[in-house]
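Here it is, the structure in full.
With one protein chain removed, the remaining protein chains of the complex are shown where they sit.
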Amino acid sequence: MVEFTALASQVLVGLSRAMILFIVSAGLSFVLGVLRVPNVFHGSLYMIGAFSAFSIAAWLGAHPAGLWLALLGAPLVAVAVGLVVERALLSHLYQREHLMLILFTFGVMLVLNDLVKLVWGPDYRSLVAPASLQGAASVLGISVPRYNLFLLFVGPLVAAGMWVLTAKTRIGRIARAAAVDRDMVGILGINVNRVFAAAFAIGCYLAGLGGALVAPTTSITLGMDHTIIIEAFLIVTVGGLGNIWGALVGSILFGVTQSVGLLVWPQFAIVFPYLATVIVLLLRPTGLLRSVW
Amino acid sequence: MSEMLRVEGVSKTFDGFSAVREADLTVAHGSIVAVIGPNGAGKTTLLNLITGFLRPDHGRIVFEGEEISRLAPHEICRRRIGRTFQLANIFPRLSVFANVQVSVLAHQRRSWDLLSAAAGLGVHETTTVLESTGLAARARYMAGVLSHGDQRILEIAIALAREPRLLVLDEPTAGMSPEDTAATTALIRRLARERGLAIILCEHDMDVVFAVAESVMVLHQGRTLVQGSPDVVRQHRDVQAAYLGTTDA
Partner (left out) sequence: MVAARPGRALGLGVGLAVLVAVPAVAPEFYVYILSLILVTGLLATSLNLVLGYGGIYQFHHAVFYGIGAYTLALAITKMGWPAWVGFAAGPVVAAAAGGLIGAICVRLTRLYFGMLQLSLGSLLWTIVLRWRSVTGGDDGIHGILVPAALRHVEGAYYVILAVVGVSLVVLFIIVRSPFGATLQAVRDNPQRCQAVGIDVRAHQLVAIVIAAFFAGAAGALYVVLERSVFPNMLFWVLSLEIFVMCLLGGWFTFLGPLVGAGIIVALRTVASRYTENWTMILGTILILLIFFMPEGVMGHLEQWVRRRAREDAHV
């Protein structure tokens, strides 16, 4: 029974981590699907979300809702940064080939990385979760950190929100149409530029939200952008490019294999999700679910 | 004349849509066969099946006694079947000369040669092909700047460099002016005669078809309606119904 409890506990931890991975990957996948942009600086926005959450919380000091406001406000910083880059630079490159877009967003990632270093300094930061989310609760006899339960609640909420957005709202339908035929949408009299900006903003928001949510669980460092973006890209490919549900599947695969790996072979825990990714892509190179490309 | 290529009962389905259904085609050595049919009849799919870009779901394709249904495109080319595409498919950034030279090098089995200098190889063969297709004067131009008509002829030249015995042409005169069409038609006839080439050509332009073809196959909704001499086909009842009566899929 001890074995089972340990395993179940680890799976729950993995699922919680998967929720953050999902939120970030969903944003990346959405932008990839609608704008056809592989956004390498998506990871930078994640990092900016984390650092912003720290700063907002620090600025609000002892205010009881301080940490909640930090979680709410940090993604908006990411949106602001992302929109500035999109309007000023990225929007002029939409017709260029994908390799150029990858290199351009890589360049922005490099710039943002140093900007974060300039603004926040090279030291790592940490953030505490809101008081109501600290400590653990007992679920089916297993002790689960309250924050993880919170993540397990937020994740599906975001998934549902994305589904409603893409399937049920007008803007979602326009975005999906634009993904398939950009020119046609333009001819229909719809301001494609604004659709793209809005879609991009949503992607940035998710990146920042992911960063804000991860902030209380780990140390906020300058290398966060590098690791999250490769994980997000692999998850998105495993799930199917542009497919939000695919992002969920891929994130769960990634999160759970890593946390189970911690139980099985702690030294090589990080290898497990990458190995799982390789195996999936060897068997189904285009991803598990349907890809937009 | 003996049989060179036989397509037997070949079918190909895409996601439930039958592009080609039990199509049959016979090509005799040194003959020119035209495949005609309305848009969407499956002509290009049939050509893709013959040249290996697609694999048939059912049926066989036999060339010179060998079944080639499952071969890859480059293996089909090595059996001396060449082709052109519906949209001019050349190397736009290379010169006209280099376009043909790549084909010559491949024919001489030199594509694996890592040490020689490519520039001086296969010059004679390349020049010969360019002269026989009338492109020699434009050898140094970048292929991308050629007129549409000349690009279609360049395609034929690239295919000729591999000394094919069967040439598959997908709408070779599409989008051409009347003068270019006449010139291309004359070229096709001359090549067939001089080199003893068998030619399959897909065409919409009935003047071209009746000017060069010795045998005509009518494809309708993926099926072979009839194959025979141009006069027989012209008078065939089902053909008239297909062209004048029913609409296509």
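Each chain gets a letter, A and B, in the order it is written, and its residues are counted from 1.
What we mean here is this: a residue touches a chain if its C-beta (ideal position, glycine included) is under 8 Å from a C-beta of that chain, and two chains touch if they have at least 3 such contacts.
Computed from a predicted structure; not experimentally measured.
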Listed residues B:Gly82, B:Pro172 or B:Gly222, member touching the removed chain: B:Gly82
On chain A, residues whose C-beta touches the chain left out of the figure: 40, 89, 92-93, 96, 98-100, 102-104, 106-115, 117-118, 226, 230, 233-234, 237, 267-268, 270-271, 274-275, 277-278, 281-282, 285-286, 293
For chain B, the residues touching the chain missing from this view: 51-53, 72-74, 77-78, 82-83, 85, 89-94, 98, 101-103, 105-107, 110-119, 121, 158-159, 161-162
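The definition used in the following text is that only the chains that are shown with their structure count from here on.
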Distance from chain B to chain A - Cα centre to Cα centre, in angstrom: 51
